[in-house]
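Structure provided below as structure tokens; questions to follow.
Every protein chain but one is kept in place in this view of the complex.
This part shows chain A:
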Amino acid sequence: MPNLRPHFTLAGLSHGARAALPAFPGFIMFSMAFGTAASQKGLSLAEAFGLSAFVYAGASQMVGLEIWQKVWSPTTILTIMTVTAVVNARMILLGATLHPWLKDEPKLRTALNLFLITDSGWLINTRYYSEGGRDVGILLGSGLALWAVWLIATFAGFFAGALVPEPTRFGLDLVMPIFFGAMLVPLWKGPKPALPWLVAGAVSLAFHTLVPGYLFILAGAVAGVIAGMLIE
């Protein structure tokens, strides 16, 4: 009988790190691509590393590179801050779903867990939670492991990005969507609960065609949540 009350174990940390393993390939590819792009764009290692360590959100890091400046002004700082907030706004929704799990946790540990939120890590933990798991150690362990992988891969990409042979030959350019697709299967609870997913997909496609950038993810996610609220 699983312990259905939220709790925290140290053993959960290593279990969580292991649970995050399927997300490693996607993280390595994305973060290496970022490291390579950052070095081509002329960022220093410290800047690329700082972005990966503290911002730690791939899509916004990539967009950030596009509007990166040699000389900054208050206006350009405000611009990059706003763009980052828009690209990462979906995290507001991810964090909201963690509330029942984390509401009685110590504040500092929750802040750390929330700092470590990523789409992939959240999907893994959503599955764990829906199957009855409540150990916050799993959440933290998977978050820490993914963060470490992200940092190492940025470092590797910064120096060795140009040395990696055509990643497309092994399908590695699509490793992230393939991982996401795999995570869809355990979420399937029949066609009716999946109706909002269709709405999300349709809205995302429309945005992707009409609006440049990464906005399609946020638009689709919000549309899916609204559809879920409307469908009885």
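Keep this in mind: a residue touches a chain if its C-beta (ideal position, glycine included) is under 8 Å from a C-beta of that chain, and two chains touch if they have at least 3 such contacts; residues count from 1.
We take it that contacts and distances are computed from a predicted model.
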"Urea transport system ATP-binding protein", "Spore germination protein", "AzlD domain-containing protein" or "Amino acid/amide ABC transporter membrane protein 2 (HAAT family)" - which is the UniProt name of the missing chain: "AzlD domain-containing protein"
Touching residue (missing chain; options A:Ser14, A:Gln40 or A:Gln69): A:Gln69
Chain A residues that touch the omitted chain in the full complex: 21-22, 25, 43-44, 47, 50-51, 54-57, 60, 64, 68-69, 71-74, 76-78, 80-82, 84-85, 88-99, 102-103, 110-111, 114-115, 117, 119, 122-123, 126, 168-172, 174-187, 193-194, 196-201, 203-205, 208, 216-221, 223-229, 231
